[in-house]
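A single protein chain has been removed from this complex, and every other one stays in its place.
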Amino acid sequence: MKFNRKAFEYFYALLIIFLLWYMISQIVNINLIPSPILVIENLSKTFKSKLMIHVEYSLFRILMGILLSLIIGVPTGIIMGYFSKIDKLLSPIVYLIYPIPKIAFLPIVMLLFGLGEMSKIFMITVIVVFQVIVSLRDAVKGIPENIYYSIYSLGGSWFQILKEIIIPASLINILTSIRVALGTAISVLFFTETFGTEYGIGYFIMDSWTRVNYIDMYSGIIVLSLMGIILFSTIDFLGIIFCRW
Amino acid sequence: MKFNRKAFEYFYALLIIFLLWYMISQIVNINLIPSPILVIENLSKTFKSKLMIHVEYSLFRILMGILLSLIIGVPTGIIMGYFSKIDKLLSPIVYLIYPIPKIAFLPIVMLLFGLGEMSKIFMITVIVVFQVIVSLRDAVKGIPENIYYSIYSLGGSWFQILKEIIIPASLINILTSIRVALGTAISVLFFTETFGTEYGIGYFIMDSWTRVNYIDMYSGIIVLSLMGIILFSTIDFLGIIFCRW
Amino acid sequence: MVKVEGLTVRYRTNEGYFTVLKNINLDIYDGDVLALVGPSGCGKSTLLHVLSGIINTYDGKVTINGEGINTKKHKIGLVLQDYGLLPWKSVYENAVLGLKIKSMLTSDDRDYALFILDRLGLKEFVRRYPQKLSGGQRQRVAIARALILKPDILLMDEPFSALDEITREEMQELFIEIQKEYKVSTVFVTHSVEEAVYIGKRIAIMSKSPGTIKQIIHNETYGLKDKRLCREFYDLMIKIRKDIKEEWST
Amino acid sequence: MVKVEGLTVRYRTNEGYFTVLKNINLDIYDGDVLALVGPSGCGKSTLLHVLSGIINTYDGKVTINGEGINTKKHKIGLVLQDYGLLPWKSVYENAVLGLKIKSMLTSDDRDYALFILDRLGLKEFVRRYPQKLSGGQRQRVAIARALILKPDILLMDEPFSALDEITREEMQELFIEIQKEYKVSTVFVTHSVEEAVYIGKRIAIMSKSPGTIKQIIHNETYGLKDKRLCREFYDLMIKIRKDIKEEWST
Partner (left out) sequence: SKEKETSSEKLQTLNIGILQDTDSIPILIAKEQGYFKDENLDVNIEQFKSAQERDSALQSGKIDGAISDIMAAAFANDGGFNVKITSLTNGTYDLLVNKDENINSLQDLKGKSIAISKNTLIEYVTDMILKKAGLTDKDINKVSIPQMPTRLEMLQNGKVDAATLPNALATVAMMNGSKMLDNSNNLGINPGVLLFTSSAVDSKKSEIKAFYIAYNKAVDYLNKEPKSAYIDKVIEDGGFPKEIKDALKLPVYQKAALPDKKDFDDVIKWLTDKGLIKNNYNYSDLVTDEFIK
């Protein structure tokens, strides 16, 4: 029943967006904004035959990218948040590297990781990981000192402090940073799937764009959105499961 | 004295990065990775005459973009976080739009805002604003219910609740989301400054890249990093001023 | 007058609804001082939350002077069990929060605020943030906030529980003094029978969970000077202790 | 034995350093029960924080059996003034946290934990999260945690302050019972002179801030049965009340 309600909410959101889109497309009536009806029609005809394979590739890349970012970013962020000395050492480095446009290093990344999956996943990771680090660091810094008191007095090891206090206390923030990371990861697909592949929803959109096929392009965008919604809902669901207190 | 220490930390971070870079450049010895010495030499020679103007343009765009994202994103995020009904209405829409690669809407953005400053600032805003919304919403949701009790019993208006509770309680998260937004904003400069302008550090990097002038390109990247560091430090400083309790 | 009629409150938990208060009927007259005594977990705090407008989903009827609770209109001074201080506000800012919300921070108010803070022994801490105070000091900030507001209705949840005996007695005197002057209707929760008898005009005794009101005792010693030297004072304490022992231990 | 020699603690505030404890000398013998009485803000909690290893920058020397405080080695049971419960752990998980950290959660422990929780009247709440408990229930969870650990040293900061009189007395009895069985060295802070005399083997009286130890009184009534029927019990209370009135009101 709860699930039904959720599904209904998304359905309604989709409806609103399509309605707005439809109205705009009818008012301005230019090819740049095709009618959503045409797009959905196209999508329903070609999804299985044309788009499915792109979704599979992209999903794999996103999940791997996010996973790697979390594996690297969560521990780094937590350590920086908890040990202010390490924060002092690392945050200047993070601050220096974070704003660099990673796409400029695409050639180097391709040299290191080749033209295949590795370099795509690496690009996603390297873009997303900094957001994770910064969010986690700030979250851990924000844990009030007195929450630690009981475990200090019990002589908890660093690992126990991590497990019993830091991770649960920053779980909400971990989920938030996954959400933000996910959004970013999906939208950078676009840049990482333009080379060395003919699959991936990012490639599909870019290729449709080159071919000035806006109907295909918007179909791809819708698929990307839906992918996003499914992934976001998964996180919301995890949040409900894990943050029950 | 405090300031000196901070400056020292950054100096040391720069040193480490340059050392690493130097070593790599010496080992691989390809023109894709020039020696940092050459880059710094180039930078010191050309910064004032060539790069300064690009920095000014970019700074303006970033600050405007961030400002707009905050003006839109902070209230939206707060309202979604506080009123769970509004959250239920809006978050599906946010989840749908957030992952869309905004670059795909370049033609529409150009149509609406032209090729000039407006469309660049808009692109930054539209990419960054979702990160701000999601972070803020989650932050406000995370405020424990009982913090509100005293103000409820005093009959505080919604505006007073906002001012006395929600904003101070989520101030750390606002700062975090500015940090994340800033990093993202700086790195998307790269995509927004490639048309309709001959200024901006993103343009400079891209232009140097297409001219296969890696020394210039890396000079631009260093400048971008330094810009980032200055902006990040400003936020750290604001954090110290505003979060004193 | 505050009138509580047939109040029943339920909390939602994972295992379903949990009835905390059951059919509470209670009148608090103007200028009344009602001491509320009850076993831990019987719903005293919940009742104060209802009276202060924090909880507003319940069965039954709660009115102030004939109309529903309107926190905007009525000035409700509340001392929460966990103090309810805002960590980002200094002691002074926390103390005047009530006035500020009611938007009438005149210079007289400021003087009064400082006077109260001084009386509560917090003068030297006005610029500190709550996180840097001791437990008792925090509690006094919460008391200060409620008093500085000069409320129409004062609700205090174990307001002196974290104070040493001497300070506690000073606070009790201060409260009696202020109560005399402003005649504010008060409900205060206490765990100390002695305190209930010392301060209360009437004493309400609650049952174990789900909380009901078992007895309301009119305190004959109310207003007497040097109560602690009176026999009646001790007699009443003994009676109440006997009652609650029977009542709560079943 | 816990030995405190020349302990001085300072807090850093915006206005500079603030001396909280000044030259404290104190011995806690094995099996000792030291009741600590002092005015609000005098540094009692700070002293417990030092003894429990939470604060470790101070002047002076604090040793347990001749060596520095080692929270990993010694089993320190601590009841914090604000309970120190973890909101993401259920009552049961919070209660066995100490055992879990010391990594020895046997099935005997589990039984003991449930026994203690039951004795504290928390049986029906074991699966609840602390945020859904009343103040007194939370405090009892904190007490449960300290007792379930079967600590070498037990430090309790106003452990019964949020409990009604009946529950409080039950808890006191439980504590005395457990203390008798396990002979754990205890320091407990209390605001109630009555409680100090009822439970304490020795009673330490602190001065106003900056806190020093003014007097340590050996409690002659310790171990007596039905103390509350003894004259000495009341005599000692009166003496202490007189002392603190003089001491603290200057």
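To keep things simple, chains are lettered A, B, C and D as they appear, and every chain counts its residues starting from 1.
Rule of thumb we're sticking to: contacts are C-beta pairs under 8 Å (C-beta built on N, C-alpha and C of every residue); 3 or more make two chains touch, one makes a residue touch a chain.
Note that the structure is predicted; figures quoted are calculated from it, not measured.
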item: Options B:I24, B:I53 or B:I108, residue touching the unrepresented chain; value: B:I108
item: Touch residues of subunit B, complete complex, unshown partner; value: 30, 32, 106-108, 110-111, 114-115, 194-196, 198, 206-207, 209-213
item: Interface residues of subunit A (partner: the chain not displayed); value: 31-32, 106-107, 110-111, 114-115, 194-198, 203, 206-207, 209-214
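Throughout what follows, only the chains that are shown with their structure count from here on.
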item: For subunit B paired with subunit D, centre-to-centre distance based on mean C-alpha positions, whole Å; value: 50
item: Residues within subunit C bordering two or more other chains; value: 14, 82, 131
item: Contacts with two or more other chains, residues of subunit A listed in rising order; value: 146, 244
item: Subunit C-touching residues of subunit B, taken from the complex the two chains share; value: 146-147, 149-157, 160, 164-165, 168-169, 171, 243-245
item: Contacting residues of subunit C [partner subunit D, same complex]; value: 11, 13-15, 37-41, 43, 45, 81-82, 121, 127-128, 132-137, 140, 157-158, 161-168, 191-193, 241, 244-245, 248-249
item: Residue ranges of subunit A touching subunit B (in the complex, touch as defined); value: 9-10, 12-14, 16-17, 30, 32-33, 88-89, 92-93, 95-104, 107-108, 111, 127, 130-131, 134-135, 138-139, 141-142, 172-173, 175-176, 179-180, 182-184, 186-190, 202, 205, 209, 217, 221, 224-225, 227-229, 232-233
